[in-house]
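For this view, one protein chain was removed and the others were kept in their places.
Our next item is chain A:
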Amino acid sequence: MDSEDDFNSSQMSEDDFAQDSDVEIDEGKDAESARSSSCDASDTWTVDSDFDDDVGFESQDKDIKPNKHAYEVDFNVFEPSQIQASQHKQIAEVSSILVQPPEATAILLRHMRWNKERLIDQYMEKPEETLESAGLGQDAATNPPKITKIQGFCCDICCEDGPELDTFAMRCGHRFCVDCYRQYLYTKIKDEGEAARIRCPGDKCNRVVDSKSLDLLVGDDLHDRYQELLTRTYVDDKEKLRWCPAPNCVYAVECAVKDRELPRVVPTVHCDCGHYFCFGCSLNDHQPAPCSLVKRWLKKCEDDSETANWISANTKECPKCHSTIEKNGGCNHMTCRKCRNEFCWMCMGLWSEHGTSWYNCNRFEEKSGSEARDAQAKSRQSLERYLHYYNRYANHEQSAKLDKDIYLKTEKKMQQLQSSTGMSWIEVQYLDTASHALQQCRQTLKWTYAFAYYLARNNLTEIFEDNQKDLEMAVENLSEMFEKPIDQLQGLKVDMMDKTAYCNKRRIILLNDTAENLKQGNWEFNVALS
């Protein structure tokens, strides 16, 4: 179960994410700058269908947002430079309010996890304590840090002394030689990846190394790394920001969905790098299942699936105490090691009813035997139920992987098609669109099975299962077409486009249904959503 690390990439419909020009992380402006995460694939069909949305019209009002589906959330994608700029902006703003130099303000803000209001309140109330707790002590503004030579100094770290030794101390007064200080900072930044909260090397000293002192001590090579780490901590500190987890992706995504809302919404976001992930837990897109169910399911699969398979295939349960028993030889007269119940392995009935006729069980119709088998069947049912959902989940996961292989081959197919039929590049894009839709639908289908496993039986569940079935059928139909040889592909173009559109439509219907009911708390789960 390591599939969560697959990163589906989508190369299509960049136009959907052509960024607004006025992207900025500003708390107060979320509403305006947040744009809809309109699902890329959806546009391919909404345009064709009877203008049931306002997407098709070139509206004179440019600010009109494309209709948002129930399963979509608002979000913004930011580049590192934008994140850095917004930090600077906030630092400058607070710096002028608190009348503290920017370096100190930066430390204070980081200390308060970028909660401006709380910082200002706290500072206005008890400035000294606030500075102290952030590791700034008093008078950060008056004399800047500098490197000095001190007579009779001996470094506590390396025991070097001498009148020519360069030394450094922050205002806490813990003085060390510059070499030791420098090496300490290098280790912290390079090896341990710390930045925002590096403390003075002195024992139990809570003073944080500020950026001015850092500039003084470390070279430019480390400076870049330091800035990068600061930005990283900034994103980690902000509840609304999250890094895109795709490998080598540098973007961060902003989304207003809070942790406590997660049982009611599945906030899938789409990074500019093409990766779809859940803002709540950073895992790959797992709509329609909420994060807590996903976590539970993955955990269960991790410990259970193989074991459960084996148990189901190779064991029976003691009819009395339900201990799992593997029969690895010997006759059918079983004595449960745990409860000492004697029973027959064949009919699961009491052994005493068999009299002395050992081995041959001819008492299949006996009452106690059939009751025991019923009970057995019942307890196996829960196991079978789990395996039912697990197998389908795993199947879609596997198919998605295979479809991904096909996707990689699609490009080649598209080129072949261009050269063999004289179709233009734009004319063969339908293959790319179809393959992308296929992957996305499989991803959704996969999670519908984890979702369904935890669903209690009721009418809503029936509707859900119908939706699931429809989507599954649509997906299988489309998937089948990909198997066709190149020469037939051209003739199937219209059919394939129809099927792609249909797949996307079914997916949206399913996701809208689940998301709406999730929002209203209509689903009944057989476990608690935490």
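One rule holds in what follows: a contact is a pair of C-beta atoms (placed from the backbone, for glycine too) under 8 Å apart; a residue touches a chain by one contact, two chains touch by 3 or more; residues count from 1.
In the analysis below, contacts and distances are computed from a predicted model.
Visitor: Per UniProt, what's the omitted chain called: "Transmembrane protein 216", "Ubiquitin conjugating enzyme", "Deoxyribose-phosphate aldolase" or "Dynactin subunit 4"?
Guide: Hidden chain, UniProt protein name: "Ubiquitin conjugating enzyme".
Visitor: Out of A:Cys180, A:Ala195, A:Cys278 or A:Leu387, which is the one that touches the chain we can't see?
Guide: Considering all chains, including the one not shown, the answer is A:Cys180.
Visitor: Which one, A:Ala85, A:Cys205, A:Leu222 or A:Ala256, makes contact with the chain that was left out?
Guide: A:Cys205
Visitor: Can you say which of A:Glu79, A:Glu132 or A:Asp156 touches the chain missing from this structure?
Guide: A:Asp156
Visitor: Using the touch rule from the top, list residues of chain A that touch the missing partner.
Guide: Answer for chain A: residues 156-159, 174, 176, 180, 183-184, 187, 191-192, 201-205 touch the chain left out.
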